[in-house]
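In this view, the complex is presented without one of its protein chains, the others remaining in place.
Chain nomenclature is as follows: A and B, assigned in order of appearance, with residue numbering initiated at 1 for each chain independently.
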Amino acid sequence: MPSSLLLSTLSPLQAEIRQTSVWWLPRNVNMFGHEIDFIFYVILWITGITAVAVFSVMIYFIVKYRARPGVPAIHSHGNSALEVIWTTIPVFIFLALAIYGNEQWTQMRLRTPPADALPVAVVGEQFGWNVRYPGPDGKLAKMTASKVSKDNPFGIDPQDPDGRDDFTTYGELVFPVGRPVRLYLSSKDVIHAFYVPEFRLYQDMVPGRVYDFVWFKAEATGHFQLACNQLCGQGHYKMFGKLSVVPEPEYEAWAKGKAPATTAGSEANSSTPVAVAGR
Amino acid sequence: MSTATLTSSGHVPASAGGPRFTLPKFGMLVFLASEAMLFAGLIGGYIVLRLAQGPGNWPPPGAPEIGVRIPPTFLNWVMIVNTVILLSSSLTFHWGEVRMRKGGSGLIGYALTALLGAIFLGVQAWEWHHLKGEGMWFDSFGTYGSCFFTMTGFHGLHVLLGLLGVLWVAARAGLRQMKLFSGQTPNPSHTFEELTGYYWHFVDVVWIFLYSILYVL
Partner (left out) sequence: MSTIAASHVAEAHGHGHEEATGWKKYIWSLDHKIIGLQYLFTSLGFLLVGGALALLLRWQLAYPSTQVMPNGDVGNPMSLPFINPQFYNALFTMHATVMVFLVVMPLLIGAFGNYLIPLKIGTGDMAFPLINELSYWFFLASGLIMLAGFFVAGGAAAGGWTSYAPLSTVAAYNGTKMGQTLWAAGIFINGLASIMGAFNYITTIVNMRAPGLGFFRLPLTVWALFITAFLLLLAVPVLSAAGAMLILDLNFGTSFFNPAKGGQPLLWQHLFWFFGHPEVYIMILPAMGMASDVLSIFSRKPIFGYKAMVFAMIAIGFLGFIVWGHHMFVSGMNLVLSAAFGVSTMVIAVPSAIKTFNWLGTIWGGSIRFTTAMLNALAFVAMFVIGGFSGIFMASTPVNIFVHHTYFIVAHFHYVLFGGSIFAIFASIYTWYPKMFGRMLDETLGKIHFALTFVFFNLCFFPMHNVGLGGMMRRIADPTAYEHLRSLQPINQFITLSAIGLGFSQLIFFWNFFRSLKHGQPAGKNPWQATTLEWTVDSPPGHGNFAVTPTVYHGPYEYSLPGHSRDFVMQNEPPAPDAGSGSPARRPVHAG
């Protein structure tokens, strides 16, 4: 297959996206991403060095101990001291990795989100994203997983005063830079997943449950794609959403331009389903 | 170092001969470990689903009450008696085996076992029918109906399979009895009886677990 044919299938348009790090980790904009990248590189160095060592030894043995006439193999059933050494060292390395990883896991997942975090509800459905933002009061209506239904994707109580000024979008997320965001994740039908590689963030969204432990803080502005990363049916491959990180004033302006949701569920039908557009 | 130390479980390799755990019995025990995991999977799922409903929602409002009450309801009595019937069928089977080993046919014990097993299945079918009449089925009352019918159904299928085995055992016992009457030597192999016995006792033990979690706890 000539390489020109390969390249011909790539349009100039496609080439201009993602100018840096095109075949490696995408840039990171989440405060927790630094830790994830750090552990990633620690493991990469440990495994990389070990792999080089193992393969070097292996190749050396393969060359040195190739069968030659008159040179018999050594008769050896093993060496207990060596066994102890190469059992103990991995135990310590792996335990250290597990302990350090758990520390970070605790920071990311088990720490209570800051009080000033912006609450945002995202409820997946085949094949799009219902998004609910708090209005000026900064509070989201309370979500109850068992109340999630076709007409009430967020499972809220229509009488909930906190929900009066909430506004919704479909497939469009805008976050202010530098402010913590706390997600409330759920699903209307099957399991979806909230995945943004630049945020180093993946979380399943399971129907019947509301997950409120995911939070993050974007450290840079930019436009990203939110992708569903849990197989959810035939439209799964194009269940994506728009995700932007903008300066706080820009976010405020965007939020002001959105009309409050009048009822619990009309928003899903009134806005344009971004993810399924063009099917 | 004798050959007796060859295996950790004290079994001597077959070719060495001599008294031992026969292969079919050994295989059956190993197989029953697998069967136990099947029910462990079902029971584990039941526990998860039940705990997820929270206290007070199990059984869900409006569902027929099958749990043991004080004083027991009619349905409670039926299932208590049915449980006693199934458990006593293990005793009758054992009695049959004892008689058989002593040179008898064990026919009465085996036939009683088959009869009790059939009664158990019949009552089980009646219970299903009764509950269905009260609106409870695989697809009603959420996971409550799903769990009850699936678990008793799986067990019922195992009892049915065991019952077929017991019927065959009883038929063999009948043949043995006829040979004894006519002064002939009956078939010396008790393998099939022993295997069926293991299976039948296993099915009874599973019922103790199922009865405990579905009806009592």
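The definition used in the following text is that contacts are C-beta pairs under 8 Å (C-beta built on N, C-alpha and C of every residue); 3 or more make two chains touch, one makes a residue touch a chain.
Every value quoted in this text rests on a predicted model; they were computed, and no experiment measured them.
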(request) Write down which of A:K139, A:K238 or A:K258 is the residue touching the left-out chain. (result) A:K238
(message) One chain is left out of this view; which of B:T22, B:T73, B:S88 or B:Q177 touches it in the full complex?
(response) B:T22
(request) Tell me where the left-out chain touches chain B, residue by residue. (result) 1-3, 5-9, 11, 13-24, 26-27, 30-31, 33-35, 37-42, 44-45, 48-49, 52-53, 60, 138-139, 142-147, 149-150, 154, 188-191
(message) List every residue of chain A that touches the chain not included in the displayed model.
(response) 1, 5-7, 9-15, 17-18, 21-26, 32-33, 35-36, 39-40, 43-44, 46-47, 50-51, 54-55, 57-58, 61-62, 65-68, 71-79, 82-83, 86-87, 90-91, 94-95, 97-99, 101-102, 104-106, 108-110, 126, 145, 189-191, 193, 195, 197-198, 200-204, 206-209, 211, 213, 224-225, 227, 229-238, 240, 278
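Here is the rule we use: only the chains that are shown with their structure count from here on.
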(request) List the centre-to-centre spacing of chain A and chain B in whole Å, with centres computed as mean CA coordinates. (result) 49
